[in-house]
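Some notes on the structure that comes next.
All protein chains but one are shown in place.
To keep things simple, chains are lettered A and B as they appear, and every chain counts its residues starting from 1.
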Amino acid sequence: MKPTIRKATRHVNQNEGLIFEKSSAGKAAWKLPPLDVPEVDSAKLLGAAERKDLGNMPEVSEIEIIRHFTRMSTWNYAIDLGMYPLGSCTMKYNPRVNEAVARVEGIANGHPYQPEKISQGALHIIKTLSEQLIEITGMDAITLQPAAGAHGEMTGLLMVRAYHQSKGNARKKILIPDSAHGTNPATAAMVSYAVENLKSDSRGMVDIAALEAQMSEDVAALMLTNPNTLGVFEQDIHKIADILHAKGGLLYMDGANMNALVGKVRPGDFGVDVMHLNLHKTFSTPHGGGGPGSGPVAIKKALEPFLPQPVVVTKSDGTLAFDYERPQSVGRVRAFYGNFGMFVRALAYIQANGPDGLRQTTEDAVLNANYIRNGLEGTYDLPYATPTMHEVVFSDKVQAKKGVRTMDIAKRLIDYGFHPYTTAFPLIVPGALMIEPTESESKEEMDLFIDAMKSIAEEVEEDAQMVLDAPHSTRVSRLDETAAARKPILRWKP
Amino acid sequence: MYPPELLYTKDHEWIRVDEEIGTIGITDHAQNELGDIVFVELPKRGDHVTAHESFGTVESVKAVSEVFSPVTGEVTSVNSRLANAPELVNQDPHGEAWFIKVQLADRSQIDGLMTSDQYEAYLAGSQSAEVTA
Partner (left out) sequence: MRYLPNSPADRAAMLKALGKSSVDELFEQIPAGLRLTEPLRLPGPLSESELMEYFEQVSRESARDYVSLLGAGAYTHYRPVVIDSLILRGEFLTSYTPYQAEISQGNLQAMFEFQTLIAQLTGMEVANSSLYDGSTATNEAVLMAMRLTRRERVLMARTVHPEYRQVTQTYLQHQGVHIEEVTYSASGQIDVAALEAVVNDRTAAVVVQSPNFLGALERWPAIAEIAHRHGALLVAVVSEPLSLALVKPPAEADIVCGEAQSFGVPVAFGGPYVGFLATREQFIRQMPGRLVGETRDTDGHRGYVLTLATREQHIRREKATSNICTNQALVALMVNIFMTVYGKVGLKELAKQNLAKTAYAAGQFAKHGNVLFASTPRFNEFVVQTSEDPRAINGRLLGHKMVGGLPLQKFYPELGNAALWCCTELTTRSAIDTAVGFVAESERSVRSGKEEVEEVAR
């Protein structure tokens, strides 16, 4: 038996049921203050519309609530527990001061419709973050309104469409590389563009000849992730931009992988016309189990008239205000102004780092990914040898010969105390293992990770079945997803 | 493996023709590639299907595949059992898990389809092609 690398993830094993199952009449975790106005008869005020019964809403005490959610929390893996190398998701440390500043009175409790006169602080946050993101991206203008990356994509493409429309022809299609995130084609469809696939070359980059052949005046934009989903910087980015621009097309950059670029190079300097950022990836706002995100869209000057309304402007008296008079605006993409609480956190992150800290962060993210690549090359198949930026993509080609696929290796990695990498993406790599350590991992943690991955590769050779049955250390074993999809049970019933 | 009384398409559907009625399903190879089938979406009786066009989808947990009709015509019958028992597609793809029956508009459309021997050769060919790719 070889040594196994284990880390601290003991999943607490309480058999905590659903909150509804703990409920019993008469228990309560609430108390209201006495009413300072006359009581009312709701039956009289609401008449036939009065609701008599709330069904099976829980009735529990406060201690039970604390234990219920605390116990459940212990079944989650988290960045706070260890390395979470989900490729393309940028699972970096979420600084706690971000949470503190977002809860400051006056920031957390401002009503979106309160008069601008008493919202100058909030407007200042929107304006300052906008300016700093413009500086980081090298773009000319920005909207913070989109609530997430995919929402930003849609906002960006709406602006692309409006831009072309203003020139008399909205055009017909969007080019999307075969390595792209699924949100890209889904978004293009929502903005009523046809999607045309663009194949990658043998280096995993945009095939320039194919792009030249496919580019026409029907193409509204190319949606490009850079570095792409293989973690490879598109070396010919300038040429790509030129090919698009020559035919009047626009270059859209999916900024999912901006963590590889901040402080080192700016999309605005390499020909990008529109791009979205993910504050929950690059700028450290917490992922929170799936959200909230925030997806600002930065643009070049030519697209500025089409920004969603409102935009923050400085009035002649020096105060800040919302400008709704934007006749060419694509409209509003979300109520109010976006995920404001996330702006506060991102602004705290940028200022905590400063220019040198941000650059060092990027350098560490890239150094870490290369260190992992170096550590695992030879053990796992590396389908593209092109230099790695912030993430590296291996394939399960070697292990597949024993019937072990990327998802099986991922499940076994859980037993070693790590969150798995992204599996089976990008689609151009069959059986992909997409690893993004981010700058938040120490060499020590990565050495453990590399050892774990090597150990699993050995296990695949010696006892493939054991890997196929993983995970062995979790509260639940592999769950039957087929049964869940065949006969969906989407809620509890008494 | 592949029943000789059926005809096959390159998209891995089969059709059995009795008089003017064609019964259509997906092949064992197709169900095997998809894995555990969790949902089948089919047209309604009376709908029109067109040769080489999609008439429904088959879903596994992590994949969706369109199903193409080998022939043009009106749907005369739909296999309602698949709604509640999609696993039939895994268990008996060439038999109980037929998808739809179609009143053929143009019988000559089946002329270009493969026999079971041809389909098996086609599968062998495309598999070896995959290995080299």
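Assume contacts are C-beta pairs under 8 Å (C-beta built on N, C-alpha and C of every residue); 3 or more make two chains touch, one makes a residue touch a chain.
Not measured: the values here are computed from a predicted model.
Asks: Pick from A:Y252, A:F340, A:Y380 or A:F449: which residue touches the chain that isn't shown?
Replies: With A:Y252, A:F340, A:Y380 or A:F449 as choices, the missing chain is touched by A:F340.
Asks: Among A:M275, A:A298, A:V311 or A:L358, which residue is in contact with the omitted chain in the full complex?
Replies: Selected residue, touching the omitted chain: A:L358.
Asks: Among A:L86, A:L198 or A:A346, choose the residue that contacts the chain missing from this document, as touch is defined above.
Replies: Final answer for the missing-chain contact: A:L86.
Asks: Where does chain B touch the missing chain, residue by residue?
Replies: 38-39, 41, 59-64
Everything that follows uses one rule, which is that only the chains that are shown with their structure count from here on.
Asks: Just curious, how far off is chain B from chain A if you go by their C-alpha centres, in Å?
Replies: Those two chain centres are 39 Å apart.
Asks: Residue numbers of chain A touching chain B in their complex, please.
Replies: Contacts found on chain A: 481-482, 485-486.
Asks: Can you list the chain B residues touching chain A in their complex?
Replies: 36, 38-39, 59-61, 86-87
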